[in-house]
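Take a look at the following structure, please.
With one protein chain removed, the remaining protein chains of the complex are shown where they sit.
Going in written order, the chains are labelled A and B, and every chain counts its residues from 1.
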Amino acid sequence: MDSSRRSNVLVCPAYQEFPRNHWYVVAFSHEVKRELLARRVLGEMLVLYRTENGEPVAVADRCPHRGMPLSKGKLVGDAVQCGYHGFQFGKSGACVGIPSQDAIPSKMAVHAYPLVEKWQWIWAWMGDPAKADPALIPDHHALGLGREGYTASTVFCMEIKANYQLLHENLLDTSHITYLHPQQLDASADAANAGEATFQAEYEDGLIRIWRAMPGTRPNPAMARLYRLPQGEPVDRVLMTETYPPNLSVVSNIFREPGRSDGPPKVHVIASMPVTPASPRLTYQFLAVATSYPESRTPQQNEHVWNVFAQDRDALEAIQLGFDELGPDAPEFSVKADQAALRCRQMITDLVQRERIMA
Amino acid sequence: MDSSRRSNVLVCPAYQEFPRNHWYVVAFSHEVKRELLARRVLGEMLVLYRTENGEPVAVADRCPHRGMPLSKGKLVGDAVQCGYHGFQFGKSGACVGIPSQDAIPSKMAVHAYPLVEKWQWIWAWMGDPAKADPALIPDHHALGLGREGYTASTVFCMEIKANYQLLHENLLDTSHITYLHPQQLDASADAANAGEATFQAEYEDGLIRIWRAMPGTRPNPAMARLYRLPQGEPVDRVLMTETYPPNLSVVSNIFREPGRSDGPPKVHVIASMPVTPASPRLTYQFLAVATSYPESRTPQQNEHVWNVFAQDRDALEAIQLGFDELGPDAPEFSVKADQAALRCRQMITDLVQRERIMA
Partner (left out) sequence: MDSSRRSNVLVCPAYQEFPRNHWYVVAFSHEVKRELLARRVLGEMLVLYRTENGEPVAVADRCPHRGMPLSKGKLVGDAVQCGYHGFQFGKSGACVGIPSQDAIPSKMAVHAYPLVEKWQWIWAWMGDPAKADPALIPDHHALGLGREGYTASTVFCMEIKANYQLLHENLLDTSHITYLHPQQLDASADAANAGEATFQAEYEDGLIRIWRAMPGTRPNPAMARLYRLPQGEPVDRVLMTETYPPNLSVVSNIFREPGRSDGPPKVHVIASMPVTPASPRLTYQFLAVATSYPESRTPQQNEHVWNVFAQDRDALEAIQLGFDELGPDAPEFSVKADQAALRCRQMITDLVQRERIMA
């Protein structure tokens, strides 16, 4: 297609390679136990478990001998024993036992993924192990995780049958809460709402920030319950998304007394969402929430949030089906509000490009 | 493959383009209401609804902004509001509202399909709107729809997971009623039956007509009930198919007193079947029946017809699976009775070819 005809049209990058030299959340801490957990990440199969000392381990979930998924085997001490012919692999990925012979060929090994367990996440390095630097994991203080004055908890992991970039872009244009989640995350229609709110964006190295100001919003019942606000009383709201491509988006809600834009937030809610591509068309959206008030979350709250996130999931899956049918060149016409989302696409494209050049 | 080896063998055209500059029935009138109805036609997604004045509308079911199906949104007056970011599109397809900004780019629009509502059908023009001429819609008088002395009603729409040409060809060789619908649409085995009846074919511009004469047929219980004939008494039957490629087949049953071949029909039943490709492998078969007797159809009759048509559906789907596996060049050996079906293929091929040349 003639690219000059495509001004204001962007190709959906849903089919490009993944940036691999990054940490991705592959599980909550509590999911990884003394049993084998299979999980797909960036198109690869991993098997996760803990050693007898509690150390988390992730190795490739395919026996190099005959291709049997190791996750169908069992733990023998700190090693995984393949359930087909009994080959064993230790936490470094090296084969440590072949029943039918004594000699172990050095090539008989599986890839071991560098892991870091931080707060209640297991982060896995999906690229060149030599480059795995724990300092590249996002600052957890900014996420309110383990931060004084904040109460934080894991909520759930949602599977979305859509490309992960569609999820970042969903979170980078929060005006959608007015239309996709009416009467839920948004105020009632007669109050200031996200769909029509003024917005600003700014860009730092590796970070995209967009925020919408909604002065004098009057929380409806669902919104008031979710954010612990008095229903119907006006409040100044700022809705902010910070995306760290390719693996994390953070949505913050800041509520202040009306007109007190510089004051400390009355309520501050930080939703951290590590975004992990399982494959080009399947995404894990992990969720942890930190709040400036001390009470812990109720099951009802979590169920409400699940139902709301499921609306996003359904929308993204419908959009993905369209791309699957029309192909990655399916046209999209962007408007001003898409600036941040497009910047996110560009940053991910650059990350992939840089890895290609350096490979 | 050497084409000289393929005499009497025709390639199934199930995988060619569709003729697009035609009216196709996309819904019964009663299906289109003040709510959004998604329907796939010629590989495209349409969303159908009525304006506040009752006018039917069909626009492309994909928001040009971020690819969300518009059918997942809602009606706001005469416009569709996208359920993701709230963009609105009017009945002409033009965008009439973007919540986050005032200016509306002219390219922000969806295709609007020309529609004609006639009798109880919604016909959509799937090609170049400039060529949409309502005069090209088949003559409804010939179909017995709205014709004096005939009682007509819609029956159902059947979805068939097979190419639409297989359905036209099924209807153009009605000898199959003896084998696929034994004791149902055909007389008993000891009477004159369609499978062995003499047949004739004639061709007009845009029309294929084939008919089988079955003199002295004795209706069995099922056939007598369906066509309101005395069971077991001989009757001269003519079974006729008229196909207007690519979008309509009409099957008529004409029963006369024995030996009164020129007299007026005792019973005349016209089954009009608009045939609409949803995709190369999915077809909608709409059905309306007009009869020369005044009583309206019973639910039992309609259920019986559904069960019979489902036998055709099952056969066509089994044949389609074979083509899917063997590819479009899977051989077919034709006999004399296939003449009309092959003519239909040729006419559709010509229609597609002509559109290509003119494009």
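Going forward, a contact is a pair of C-beta atoms (placed from the backbone, for glycine too) under 8 Å apart; a residue touches a chain by one contact, two chains touch by 3 or more.
None of these values were measured; they are calculated from a predicted model.
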item: Of B:Ala38, B:Val76 or B:Ala318, the residue in touch with the unshown chain; value: B:Ala318
item: Selected residue (touches chain absent from view) among A:Gln81, A:Asn220 or A:Ser272; value: A:Gln81
item: Residues of subunit A in contact with the chain not shown; value: 45, 62, 64-69, 72-73, 81-86, 98-101, 105, 107-108
item: Missing-chain contacts mapped onto subunit B; value: 8, 12, 169, 173, 175-176, 178-180, 195-196, 199, 314-315, 318-319, 322-323, 330-338
